[in-house]
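Quick one: this structure, given as structure tokens, is what I'll be asking you about.
Left out: one protein chain. Kept in place: all the others.
Moving on to chain A:
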């Protein structure tokens, strides 16, 4: 996988900051992504900018589990039951799977407004004509509660309810929970369930390892009167401190899920009773069970502005009129047009579908 830590200065940047990345074919959306994210494996993996703490998380988990499986499991498997390393193994794989899913997914980033859209909004806001600054909030009624939608100056959009702008990643994220440095990514609508399952399974794994390491110590030192394994001390230390923080965090997020709130809303006390008797959460489905089901088993939305499929061979882009005219007039032909995140790119893609896809299979968007 080629790494690309580039972030373009703006949505219409024509020059990539890393010339080595430039390809003659039309650039993919992740290459012109305006936020401060890192992309790997041709845009399939999306992370936040600072990934140092994520590597620490990986090291801690791999080290502790590695020590457990190497030094404790053989003893436990032979003296107690081989089910212990089996269950441990399943838990470990689940934890790693959920960690990677939470870290590498798009959290639900809202694409920035196209220039046309931004201009349209500006016109609407300035249409009052008065000398006062234009309103930068909109009020909507959601299930009986008044919710204020704020205007984001970076993304030039009115943020949907529950969305928030992450200053670290420089993106507006839907149903923004928080930016987690341990996971190296924002936690939002698309990866909240993976984050929750990660901390939940990690709690179980930590408790599991802690319990069986203690069992190992007791059995080997007290019962069999053997010397304790040195690695045991490290494992016990890591697990002991992790348990308090991770189990606590799991408990907190279980509460948030059951009341259908985000960390952001809870910290601000948006739906707290302290603000007033009539203040309630308009997003809650009513019961704890329905809130949990919705958060964990609800439909998973795909990425907004998905990348076009890679397997479809990119067709020869139809020559624009101006190119033909230029050649007719004897002018130098312009460089091949690069589709950018501009006003036309989405429509151009669609229309390419109509051109290419007329008669052929489906409405698969093709990158022109």
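Following the convention adopted for this analysis, a residue touches a chain if its C-beta (ideal position, glycine included) is under 8 Å from a C-beta of that chain, and two chains touch if they have at least 3 such contacts; residues count from 1.
Keep this in mind: contacts and distances are computed from a predicted model.
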### Query
The complex lacks one chain in this depiction; which UniProt name from "proteasome endopeptidase complex", "Golgin subfamily A member 7", "Vacuolar protein sorting-associated protein 33A" or "Origin recognition complex subunit 5" does that chain carry?
"Golgin subfamily A member 7"
### Message
Of the residues A:43, A:161 or A:181, I need the one that contacts the missing chain.
### Response
A:161
### Of A:41, A:224 or A:300, the one touching the omitted chain in the full complex
A:300
#### Entry: Sole contact to the chain not displayed, among A:41, A:59, A:83 or A:140
A:140
### Task
Name, in rising order, the residues on chain A that touch the hidden chain in the full complex.
12, 14, 93-94, 97-98, 101, 110-111, 113-114, 116-117, 120, 140-143, 147, 149, 157, 160-162, 175, 194, 197, 282-283, 285, 290, 293-294, 296-302, 304-306, 317-318, 320-322, 325-326, 328-329, 334, 337, 339-340, 342-355, 358, 362-363, 365, 368
